[in-house]
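Every protein chain but one is kept in place in this view of the complex.
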Amino acid sequence: MEVRLIAYTPQPELTIAAAARLSTTNSKATELLDRMTPERANALIDRLLTSGHLSPFEHASFTFGIDGISRATSHQLVRHRLASYTQQSQRYVSVKQLSYVTPRSIEERPELLDRYRQAMAANHGLYREMLQAGIPAEDARYLLPNAVETRLVMTMNARELMHAASVRLCLRAQWEIVHLFEQIKIEVDKVAPRIGAELKPKCFMQGYCDEAETCGLLPTLN
Amino acid sequence: MEVRLIAYTPQPELTIAAAARLSTTNSKATELLDRMTPERANALIDRLLTSGHLSPFEHASFTFGIDGISRATSHQLVRHRLASYTQQSQRYVSVKQLSYVTPRSIEERPELLDRYRQAMAANHGLYREMLQAGIPAEDARYLLPNAVETRLVMTMNARELMHAASVRLCLRAQWEIVHLFEQIKIEVDKVAPRIGAELKPKCFMQGYCDEAETCGLLPTLN
Amino acid sequence: MEVRLIAYTPQPELTIAAAARLSTTNSKATELLDRMTPERANALIDRLLTSGHLSPFEHASFTFGIDGISRATSHQLVRHRLASYTQQSQRYVSVKQLSYVTPRSIEERPELLDRYRQAMAANHGLYREMLQAGIPAEDARYLLPNAVETRLVMTMNARELMHAASVRLCLRAQWEIVHLFEQIKIEVDKVAPRIGAELKPKCFMQGYCDEAETCGLLPTLN
Partner (left out) sequence: MEVRLIAYTPQPELTIAAAARLSTTNSKATELLDRMTPERANALIDRLLTSGHLSPFEHASFTFGIDGISRATSHQLVRHRLASYTQQSQRYVSVKQLSYVTPRSIEERPELLDRYRQAMAANHGLYREMLQAGIPAEDARYLLPNAVETRLVMTMNARELMHAASVRLCLRAQWEIVHLFEQIKIEVDKVAPRIGAELKPKCFMQGYCDEAETCGLLPTLN
């Protein structure tokens, strides 16, 4: 898996803070942005988070190139609807070199791992034969397993990133999507550390765990 | 594939028409709805469509039970973001009986069909073995092919249904999702024929085809 | 102000519960809905709320006729973006009879109330003269105060209703929109009491107040 921030709103934290200031002052956005300092932005962002006033975080967007996640995970990812996705098509792009994801639970069991790999190779072999026999790629791909890698471009604003991370960094989430959001957090940390710091599991925000089966990191409510 | 309308806004067309009337009259919504007749609703709906004034169509929602589509198709379906989905989880529900979709292009080729079926059975066999060997369902499913069937509940309002159908009933769309929207149209036709009549490919709305590779049904622009 | 539920998804709570069941069982939505009882639906809804699994609540929609709120309040209301609105137009519908909202703080001060009423009448008088002098309604309305009443049709699903109520039933919210959501809650209570019970201020959900200036009903975090 490789996650790269390919574009983002410049000065994301200053932009968020300037927008937030606008609602309670009598100044123009351009002036507020010119006068905003990183220190004041951080203080304002703290206050927005404490009071649950999250809409100004929508003014900063982040665009990621995401390569090498499984279709199992991309199917979950695109369920976040307040975001934009452009995904590599299995209808138009035929899978020449097979790349696939292997869960660690299988990787640790040599006898299962061997059979997993053989199954992947066999499936891909038949897929390739189907293509050669004239079956369209959009039909032959019905053979391809969930493990097969895909790539996509995803744009999310900071508010939705915080929400998605709160759900997907939970240790009860599926391990591959946890890993994806860890990579996303690393990328955001580089350019917007104050926002990056808010990419964390929901239990850290709530102070307790609300999962039916807890991982035990934080206490449940009863 | 089985598609059933399991719930919808009662009197969807009257509700849409009453809402539309409200914007240009000085009457209460309840009165407008009481006085609305199917004939006047149809006339109003015609006018809304002609002038591209589509927001009143959002007041009528349709909830479908969708069974037996492939994961290939569900992955496309959930890309329509102005809708609500609840999907059967491959993390929590293990696949005991294998049900899968077979593309017609493969079905028509006996020698390929045999091998397709064998590949499905082999994959499912290994999946079952993995479960018995203690691999969690959420990891074993990496083996499952795109063809495996899923089910979901989907709620879409009439405006988004018209949009999604315009894109997905295009003969250039993927055949399984075309079939899905044909079934959706059949269900809507039963309870809201005026809306059902608007579930049609985009070329019927535009009067021309804008696809890079046309199916030839309607002329392209040049 | 008059708020009337004019349409809604029939059996909203059973529909939500059946959809939620689908994600973790191997049954069709139609069967799950047929077998669902109010008791089991309530138990399931409890579990969804405890674990913050809110997406199934999107499958039930509620459509309200809202009459006699001020334009000050409608401007706030339409900021909830996950909903559908059709509003009476001040461009196309000229205001013949003046109806306007009076804040209680002004109503309780007879000397101010008199002048408030006179100002409303004077503004409306000039507005009417402008219309007669040939000024288009869409321009004459620049004179009309925030207090002038409007009406609209609003459709929201149960998930967004719970969110909007959590913010708008807070006693720190603007009094007229608090009143609006109290009326909405009364309407929902009649047909979906389990959902109606969840229309409550955010502090009741969180167990604490996160407002900068608390009303004192529940303790703040520090």
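We call the chains A, B and C, going by the order they appear; numbering starts again at 1 in every chain.
In this section, a contact is a pair of C-beta atoms (placed from the backbone, for glycine too) under 8 Å apart; a residue touches a chain by one contact, two chains touch by 3 or more.
All of these numbers come straight from a predicted model, not from anything done at the bench.
When the missing chain is restored to the complex, the residue among A:T37, A:S51, A:S89 or A:Q118 that touches it is A:S89. One of C:L49, C:I106, C:V191 or C:L218 touches the chain omitted from the figure, and that residue is C:I106. Not every partner is drawn; the one left out touches subunit B at residues 47, 50-52, 202, 210-212. Looking at subunit C, the residues touching the absent chain are 70-72, 74-75, 78-79, 81-82, 85, 90-91, 100-103, 105-106, 109, 112, 115-116, 119, 122-123, 126, 129-130, 133, 135-136, 138-139, 141-147, 174-175.
As for the chain not pictured, it touches subunit A at residues 2, 4, 6-11, 15, 18-20, 22-26, 28-30, 33, 55-56, 58-61, 63-67, 84-89, 92-93, 96, 151-153, 155, 157.
In this section, only the chains that are shown with their structure count from here on.
Using the mean of the Cα atoms as each chain's centre, the chain most removed from subunit A is C.
If each chain is reduced to the centroid of its CA atoms, subunit A and subunit B end up 26 Å from each other. The multi-chain contact residues of subunit A, meaning those touching 2 or more other chains, do not exist; every residue touches at most one other chain.
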